[in-house]
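One protein chain omitted, others in place.
Going by the order they are written in, the chains are A, B and C; count residues from 1 in each one.
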Amino acid sequence: MRRNPEPVSTNRLEAFSDGVIAVAITLLVLNLAVPQPGRTQLSHALATKWPSYAAYVVSFATIGIIWVNHHAMVSRLREADHVILILNLLLLMTIGVLPFATSLMAAYLKQSSGESLAAAIYAGAFLLMSIAFATMNRHILLTKAHLLAPELSESRRRQILARSLTGLVPYVIATPLALVSPYVTLAICGAVAAFYALPLASGG
Amino acid sequence: MRRNPEPVSTNRLEAFSDGVIAVAITLLVLNLAVPQPGRTQLSHALATKWPSYAAYVVSFATIGIIWVNHHAMVSRLREADHVILILNLLLLMTIGVLPFATSLMAAYLKQSSGESLAAAIYAGAFLLMSIAFATMNRHILLTKAHLLAPELSESRRRQILARSLTGLVPYVIATPLALVSPYVTLAICGAVAAFYALPLASGG
Amino acid sequence: MRRNPEPVSTNRLEAFSDGVIAVAITLLVLNLAVPQPGRTQLSHALATKWPSYAAYVVSFATIGIIWVNHHAMVSRLREADHVILILNLLLLMTIGVLPFATSLMAAYLKQSSGESLAAAIYAGAFLLMSIAFATMNRHILLTKAHLLAPELSESRRRQILARSLTGLVPYVIATPLALVSPYVTLAICGAVAAFYALPLASGG
Partner (left out) sequence: MRRNPEPVSTNRLEAFSDGVIAVAITLLVLNLAVPQPGRTQLSHALATKWPSYAAYVVSFATIGIIWVNHHAMVSRLREADHVILILNLLLLMTIGVLPFATSLMAAYLKQSSGESLAAAIYAGAFLLMSIAFATMNRHILLTKAHLLAPELSESRRRQILARSLTGLVPYVIATPLALVSPYVTLAICGAVAAFYALPLASGG
C-alpha cells in the first residue's frame, strides 16, 4: 500500500460512496426476519416484530438523507485530495455500521433489559455519522475552500457548515434520552428523518 | 444533516438507485437455502423448496422491470430536485423491502397457516412499490414538467402516467385474492412480470 | 409498471449489470463459514472445508470472466432496446443464482449422498448462464446488428458468436459428468476459468 499525494477526481469518490451507502441501506432488510412457520400465528408473530419495521424505516430514511447531503457536499468539490478521501472513509465507516445498530435497536426495543443501551447505541451511531459528516464538510468548506467550484463566499460557507452542525443537535439529545425511554429516542430519530423529507409536504 | 435546495444532476440519482436496486435484486439469492446434508435426500429436499425458486424468479423479474421503468422515468429528467430525491428514496425503500417479502412468501406458500397473509404481504409489497413509482412519475410529469428534456406535451405526459397507474391494477387484484389462494397471487405477480418481458416473444 | 419502447443508452445498462455482478461475486464469501470456536481444532475444521474454498475460487473466477465478456458484448452496442434489457435481466438472473449453486456445491462435494446432484446443479447453473449470455450475444449480433458501433461484417459477427457458443461446450460435458464424479465437474469448471485467464501466463 502507499499514500496517494495526487489530486483525485470526485467521480470515483462519488461512485464508491454511492456503492457503500447503497449496500448499507439495502442490507437493512436482513434485519427483517421471517418468523418460523408453524410456531405461532403469522399475524401475531409479525405484529410483535414492529420494532424491526420502525427501525428499518427510520434507518433507511436517515441513510437516504445522508446520501442526499453527501451528494450536495461532494458536488461542491472540483477535485478531492488524500485527506478528503480519508475523511470520506471515516464517514462511510460510520454509515457501514448502521445495519448493526439498527438490528440491535430492533432486537432490544421491547426488552426490559438492555433497551436503553441499545437505543443509546442507535442514536449514538447516528450522532457519530453526523459528526463524521460535519467534520468532512468543515474540512472541505474551511480548509480546502480552494477546491470548491464554484467558489463560495466565507459567509455562505459558514452558513452551510452551521446547518451541518445543527443536524447534530437532535442526536445529542436523543442519545442520553435513551435512559428515559428508548421509544423517545426512536421517535426523535424518526422525526429528524421526517423533517428533512418535509419539503415533500409543501408540494416542492 | 441539512436540506438541499439546489438542483441535482440525475447522474448520481441514477447511480445510487442502480446500486440499491442491484443489491436488492441480488440479495434475493439469500432466500435460497442449502438443505443440510445427510438429513433427507437432496433431490427431495430441493424439490420441496420450489416456492423459493418461484418467488425468486418472480421477484427478480419484477425488480428487474421496475429498474427498466425507473431508468426510463429518470432519463426524461434534465435535473432533479429535493422532492424528487425524497420520492426516489421512498421508492427505493419499497424496493429494499422486497427480499423480506419474498422470503416470507417462500416460507409460507405451502403452509396451512399464515399462507394467505404472507401472499397478501408479497403482492402488497409490489403494490406499494408500484404506488411509490406512480407517485414519483406523477410528480415528475405533472408538477415538474419544466425539468423534462425533451419537453413532452401534456397529453403525452398523461399517457405515460396512465400506463404507470395501469400497472397498479394487477397488484390491487392479487393482494386480496391471497385470501382465496396464495398460488393465485403468486401466479398473477408472475404473469405481470412475464407480460412486461413479452416483446421478447415478438422478436423485438 | 409499463413497457419502455424508447432506445436506451448502454451506460446505465452497464452500471446496473456491474452492480448485480459485483454483488453476486462478493456474496460468494458468505459461503465461507467460520468454524465455531472450541469444537474442533481450527486447522482441522478449516481443512475439512476445502470444497468451500475451491468452489469460491472457481465461482469467483467464472463470474469475473463473465463480467469481462459482458463488458465486451455491451461495449459493441451504440444503444440498447427493450429486448436487450430483458435478455440482460435474464442473464443477470442466472448470475444472481450462482452464490446459491456455489454454496450447494461446497456443502455436498464431500458427502456420500446428493453430491452428484449438487455438482450437476453447479455446472448446470454455469451452463444456464452461458446459454443466457450466448442468447443475448446472438440477439445483439444477428437481430440488432444495426445497433452495433462500429459496424461489424457478418463473418466477424458470426465468428464472435461462434466463440460464445464454444463456451457452452465444457459445461455441457461437465453437467452430466457429475454422475461420474463431482470432483471431475468441479475440475472442468475450474479449468474453464483458468483457460480464460491464460493469456496471463503468456505475459500478455
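Just so we're on the same page, a residue touches a chain if its C-beta (ideal position, glycine included) is under 8 Å from a C-beta of that chain, and two chains touch if they have at least 3 such contacts.
Keep in mind that this is a model prediction, so the values were computed, not measured.
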Identified contact with the non-displayed chain, of A:Gly64, A:Pro99 or A:Gly190: A:Pro99
Touching the absent chain in the whole complex: find that residue among C:Val8, C:Ala61 or C:Ala174. C:Ala61
Absent-chain interface as seen on chain A, which is shown: 1-4, 6, 8-9, 12, 15-16, 18-20, 22-24, 27, 30, 81-83, 85-87, 89, 92-93, 96-100, 103-104, 107-108, 111, 113-114, 117-118, 121, 139, 143-144
For review purposes, identify every residue of chain C that touches the missing chain, sorted by number. 14-15, 18-19, 21-23, 25-30, 32, 34, 37-38, 41-43, 46, 56-57, 60-62, 64-69, 71-72, 75, 130, 133, 160, 163-164, 166-167, 192, 196-197, 199-200, 203-204
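What we mean here is this: only the chains that are shown with their structure count from here on.
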Upon optimal superposition of chain B on chain C over Cα atoms, what rotation angle is obtained, reported to the nearest 5 degrees? 90
Which chain has the mean of its C-alpha atoms lying nearest to the mean of all protein C-alpha atoms shown? B
Rounded Å distance, chain B centre to chain C centre (Cα mean): 25
Touching two or more other chains - residue numbers and ranges from chain A: 19, 23
